[in-house]
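So that we are looking at the same thing, I have put the structure below in structure tokens.
A single protein chain has been omitted; all remaining protein chains appear in their positions.
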Amino acid sequence: MKKVFERPKSMYPVSTHYCPGCGHGIVHRLIAEVIDELGILEKTVGVAPVGCSVLLYNYLNCDMYEAAHGRAPAIATGCKRVHPELVVFTYQGDGDLASIGTAEIIHAAARGEKISTFFINNAIYGMTGGQMAPTTLIGQKTTTSPFGRTSEEAGYPLRVSEILATLDGAAYVARVAVNDPKNVIRAKKAIKKAFETQMKGLGFSLVEVLSQCPTPWKMSPSEAVKWVEEKMMPYYPLGEFKSPKEEG
Amino acid sequence: MIALKTLPKEEKRRKGMIVINEALCKGCTLCVNVCPFHLIQIADHISSKGYYPAKFVDLEGKCTGCTLCAIMCPDVAIEVYR
Partner (left out) sequence: MGKKTLMTGNEAIAEAAVQAGCRHFFGYPITPQSEIPEYLSKRFPEVGGCFLQAESEIASIYMVFGAAGAGARVMTSSSSPGISLMQEGISYISAAELPCVIVNVMRGGPGLGGIQPSQSDYFQATKGGGHGDYHVLVLAPSTVQEAADLMMEAFDLADKYRNPVMILGDGFLGQMIEPVEFKRRSSTDRPARDWTITGAKGRAQNVVKSLYLKPDVLEQHNLQLHRKYQKMIKNERRVETYLTEDAQVVIVAFGMAARIAKTAIKILREKDIKAGLVRPISLFPFPYQTLEKVAEKVDKLLVVEMNLGQMIEDVKLGVCGKAAVHFYGRVGGMVPSYDEIVAEVEKIVKKKR
């Protein structure tokens, strides 16, 4: 027998600080696998957000920035404009990207900035202890929507992929999930496509990942992956919202 | 890490197998749920990390090395052999 599945080279051999069952670990691994497969470790630069994944640079071994809350696309822009030959990505949660960082992400996409963004949507603020996010679903209970989010008080959850797909600068926009093996495999394909879109110089690319966040959701990991499918997917449908023309 | 040449002879006849790194496993059970042959269980001891880790139990050699468990593992704690 030979080894057919092992830790990607672009990942440090360390344990993460994430809760059991958290989707971040899966997405980290997928990004690392794609970096390995494309052979771009030496020219990849990541920008970590503020949120649970702030320590991303402890897990991926490419060059990295650690950004201020929401500003990762601006930092990625600064880096890419200095080194157009590098492959630059941001990794952002829903508080970071869809709340405090809406201006930065929309304008990075509108400029067609040749960066890739991996947007982890788990409908809650994980790091600060489970508060309401801009992507929290109507009716969802969080520590700051204890009776469930209502549209009267808190408005409606943001569908980031759909918004960004309307922008001419965005070349590739897809929403995927990591709740079951089939979706994980699709998520990896989307991540690869996002990197390839950037490397071909076609414009901005974003992959939104619906991700389980069991602890703040107050669920077991098994319940959490079901919740992604049953509650999140109806509001946040999976699929490619925009794809480079040359690939149909 | 496991050295394959040290495995007992019958292990070599298997189609597939997995090795779970207990130091990385947080016992989230996502691998348990996806194994088509139900070959992964939660152990009854506590790991050095403080979790009940997943353990691979394949008495009949059913594992095909399909990698579904490793694909779902958020902690990259599973290596698959085939």
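Labels A and B are assigned to the chains in the order they are written; within every chain, residues are numbered from 1.
One rule holds in what follows: contacts are C-beta pairs under 8 Å (C-beta built on N, C-alpha and C of every residue); 3 or more make two chains touch, one makes a residue touch a chain.
The structure presented is a predicted model; accordingly, all values stated were derived computationally and were not measured.
Chemist: Based on the whole assembly, the unshown chain contacts which displayed chains?
Modeler: Hidden chain contacts in the full assembly come out as A.
Chemist: Determine which one of A:C19, A:L86, A:A174 or A:A190 touches the chain that has been left out.
Modeler: Touching the chain that is not displayed is residue A:L86.
Chemist: Touching the absent chain in the whole complex: find that residue among A:F5, A:Y18 or A:Y57.
Modeler: Of these options, the touching residue for the absent chain is A:Y57.
Chemist: Determine which one of A:C52, A:A74 or A:I120 touches the chain that has been left out.
Modeler: Once the missing chain is taken into account, the touching residue is A:A74.
Chemist: Since one chain isn't shown, list which residues of subunit A touch it in the complete complex.
Modeler: 41-45, 47-48, 54-55, 57, 61-68, 71, 74-83, 86, 103-104, 106-107
Basically, only the chains that are shown with their structure count from here on.
Chemist: With touch defined as at the start, can you tell me which subunit A residues reach subunit B in the complex?
Modeler: Answer in residue numbers: 1-8, 11, 15-16, 18-26, 29, 180-181, 184-185, 214, 220-222, 225.
Chemist: So in the complex, the part of subunit B that touches subunit A is made up of which residues?
Modeler: That would be residues 4, 12, 14, 16-17, 23-24, 26-30, 33-34, 49, 51, 65, 67-68, 70-76, 78-82 of subunit B.
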